[in-house]
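Removed from the display is one protein chain of the complex; every other protein chain stays in position.
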Amino acid sequence: MKILYFSWVRQKVGVAEEDITPPPDLRDVTALIGWLKSRGEGYEAAFENPKLIRVAVDQTHAEFDAPIAGAQEIAFFPPVTGG
Amino acid sequence: MKILYFSWVRQKVGVAEEDITPPPDLRDVTALIGWLKSRGEGYEAAFENPKLIRVAVDQTHAEFDAPIAGAQEIAFFPPVTGG
Amino acid sequence: MIRVQAQDFDIGAEIAGLTKGRTDIGAVVTFTGLVRDMTGGASVASMELEHYPGMTERELERIEQEAHRRWSLQASLIVHRIGKLSPGDNIVLVITASAHREDAFEAAKFLMDYLKTRAPFWKREAGPEGDRWVEARASDDDAAKRWDKKSG
Partner (left out) sequence: MIRVQAQDFDIGAEIAGLTKGRTDIGAVVTFTGLVRDMTGGASVASMELEHYPGMTERELERIEQEAHRRWSLQASLIVHRIGKLSPGDNIVLVITASAHREDAFEAAKFLMDYLKTRAPFWKREAGPEGDRWVEARASDDDAAKRWDKKSG
């Protein structure tokens, strides 16, 4: 499963992109975030306030209760500020 | 007093512009229209339905009860259709 | 700024003229009105735009000033063509520039709604069934009246 990070989430995690194999029992985005936070201080800092985090599953905006089974690409980022 | 006509009002009256000296007792635009209608068939046709007529007194939109004393230029035209 | 002219306008050049060298503008909205080949089910071969010289310029200036009174605008422009036009030709250009998009959008809509009901222009369309003066649309009156309510 490919995980992408953008903006200050990327800076705090320290990488832009990584391939991970999360435990098969992780059901949704919330569970994935919990597992990611256990991987180090950068992740802990990035996901400290989940209200500031947005997620896209396979390049489509998603909610935190979206299932992650079968997803190929999950991205985490702050609220967008283009335009 | 200069009177101007535009669009189909001009076509019905038959002239674009004329200098007139209306009777001094004409108080407002409504009275002026009544006097103009007495001047011939073209005027009669142009002002047949006053609801279709708009007026500007000295190049400013006005109502039919606007006084005409002192006005230098009064224009009659249908609702505008620019833009 | 306002202009009444027979010749066409260049939208890109007009925007550049308003914004060039400025760094306080965050949003530019333009509206361009064009001659369509069909209006109200009748086909249009050409169009003639009559106007009231003198009052037209004064009225456009009044409308522009009113927009600047209601919204925070850094710059604005109204250009309206007169004379003979063909389908596809430009008729009118409105540009509004502001720090924020809300002001630019609202002011541009207001300028067009007011121009449509207050600026002394009259369109005459020529088609296969002859010439006809374009009739004012009730929807344009309604659109303009909405701004009166908001200011009340």
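Some observations on this one:
We call the chains A, B and C, going by the order they appear; numbering starts again at 1 in every chain.
Basically, a residue touches a chain if its C-beta (ideal position, glycine included) is under 8 Å from a C-beta of that chain, and two chains touch if they have at least 3 such contacts.
Predicted model only: the values in this text are computed from it and were never measured.
The chain we do not see here touches A, C in the full complex. Checked against the hidden chain, the listed residues C:Val4, C:Val29 or C:Ala119 yield one contact partner: C:Val29.
Where chain A meets the chain that is not shown, the touching residues are 4, 6-8, 56, 59-61, 75, 77-83. Even with one chain removed from view, chain C keeps its contact list with that chain: residues 10-13, 15, 19, 21-38, 87-88, 99, 101-102, 104-105, 108-109, 112, 143.
Basically, only the chains that are shown with their structure count from here on.
For chain A, the chain with the farthest CA centroid is B.
Averaged C-alpha coordinates put the centre of chain A at 72 Å from the centre of chain B.
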